[in-house]
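Quick one: the structure is below, and I'll ask about it shortly.
For this depiction, one protein chain was excluded, whereas all remaining protein chains were kept in their positions.
Right, chain A next:
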Amino acid sequence: MKTLNELKNMRDEFAKSLDSDKKEDEVRIVVGMATCGISAGARPVLDTLIEEAKLKNLSNIKVVQTGCIGMCVYEPIVEVYEPNKEKVTYTHVDTEKAKKIIDEFAQKTEEPVESTSLMDGDFYKKQKRIALRNCGFIDPENINEYIARDGYAALGKALTEMTPDEVIKHMKDSGLRGRGGAGFPTGVKWGFTAPNKADQKYIICNADEGDPGAFMDRSVLEGDPHAVLEAMAIAGYAIGATKGYIYVRAEYPVAVKRLEIAIKQATELGLLGKNIFNSGFDFEIETRLGAGAFVCGEETALMQSIEGKRGMSRVKPPFPAVKGLWGKPSCINNVETLANIPQIINGGPKWFRSFGTEKSPGTKVFALGGKVVNTGLVEVPMGTTLREVIYDIGGGCPDGKEFKAVQTGGPSGGCLTKDHLDTPIEYETLMAVGSMMGSGGMIVMDEDNCMVDIARFFLEFTVDESCGKCTPCRVGTKRMLSILEKITEGKGTMEDLDELESLAISVKDSSLCGLGQTAPNPVLSTLRYFRDEYIAHVVDKKCPSKHCKALLTYEIDKDKCTGCTLCARKCPVKCIDGTVKNPHVINQEACIKCGNCYSVCRFDAVQKN
């Protein structure tokens, strides 16, 4: 393909089969086949739908796989698009239900299959899909479906109608900020890299989504890989790079596979490769796999890793824009940032600015998880409040439990309380209350979660993932962890709290890279907002959430105990006394609080206090 006209003709042709208004009687059935869908059992569902449609000779039914539909909690999900009808969503589909769905089309007499119209709820109402526009609708392994949704039109427009400087100006005007967490303006970053002269420059896509509890980038790569490729080519044109690398976590095999298919298809059509759209611009993309190191999400460490070395960060400056991969000027953008770019080129900066806020235009994708009813992937305009996301979209905490905290920004972010629920989501506002935007993980915690233990959990993570190059991060985080462990074991003192705080501030101020600089945030924010829980651990030697085992006592309720002897047999220190069919008693002095009796009891007779 060499001209915009050819692309447009292709677009029109393929759009017919996608657009439900235009086609005559074709029924499009999509199955959510992102990693979560597949794990929930979507593959046999997809196979059954295809087989059944074939068996019943329903040639007007087109069954396709798609990426993440967003409602993880309802997977496997099947959606049916009939001409001139509202789409119908089927949740928790198994092969039986899949058969019935096809049966309904074959013989309209059967009882209708129970469906859920998710569109009615607030789940979608408060969302605006830009980065996730195609996720859950198109088949990510079919470039034609991407083209049908205006795919590669932005690249064509940039290459044939705009100069590189105009592309950069466009990005600056749009106000798009890096969605990887720090929020640096994308256009400014491109503007730094563009003027540096070199025989080779690189565009790097950071797809090393390491924050635990975050899966936005995986969903984009699995659901709409071409959007990322197109954006990388546009970025390459803007800064004068002819080669792109996508650094993906090896933990995401489905994303890697779909990216490779996408690169192959785009290259075959001439949308990547030599002389794209006859503009004289060449661009190729290669994928590189990570091998399980969180620090590789940091840009300088990531480039080391692409070079095949230990992923250790280095001092900046020189910034990657000057000296990056293999010493050449490089520009690194995050997956979600890139996914916004084709639409900013097509729609224009003004359109993009019509969403979100003055300082943070556009939308942000969040992976909503933890103790919330509707776990899933949501995309909301910036400025939406935490309350709207957690309650209106997420449905609040399940089982009538009380909301306690929300964690944003992963191991670099902080925990916020119910007093912050009306904070609008923006880079600056979250920073001001001691958390950060981060890449988009949003974990809700309820009354059963111990905040001291959560701080310990994150510290354990950063200690393990510190690359070891600079002392504050290597030693400081380890010391912080040992204080936290002391506290959760009930051996902490009030002096420990002061020492923990001062250590946290030192590590934050003196670490080399973002990992160490932000590692104390979970500790500092919990000390700030949940100090009473720390004090309960230290002074009263109690864990208010009944989580920290060392601070609990286990007792047997003699009315519930049936005398089955199971706990006594499983007790590693033999501290449970009792005879068959008589209530047992735990000898508190000998008890090591391992919790074995609590987990083995079939009658809920063992109680935590």
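As a convention for this text, a residue touches a chain if its C-beta (ideal position, glycine included) is under 8 Å from a C-beta of that chain, and two chains touch if they have at least 3 such contacts; residues count from 1.
By definition in this document, contacts and distances are computed from a predicted model.
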Which of "NAD(P)H-dependent oxidoreductase subunit E", "ABC transporter permease", "Quinoprotein relay system zinc metallohydrolase 2" or "Peptidoglycan glycosyltransferase MrdB" matches, in UniProt, the chain that is not displayed: "NAD(P)H-dependent oxidoreductase subunit E"
Touch with the omitted chain, as defined above, among A:Gly213, A:Gly244 or A:Pro320: A:Gly213
Which residue of A:Ile147, A:Met445, A:Cys473 or A:Ala605 touches the chain not shown here: A:Met445
Candidate in contact with the missing chain, chosen from A:Phe355, A:Phe457 or A:Phe603: A:Phe457
Option from A:Leu58, A:Ala198 or A:Leu289 whose C-beta touches the chain left out: A:Leu289
Which residue of A:Lys16, A:Lys125, A:Arg310 or A:Arg531 touches the chain not shown here: A:Arg310
Chain A residues touching the omitted chain (full complex): 35-36, 38-40, 72-73, 75, 209-215, 218, 250-252, 288-294, 305-311, 326, 367, 369-371, 375-376, 407, 410, 441, 443, 445, 449, 454, 457-458, 467, 599
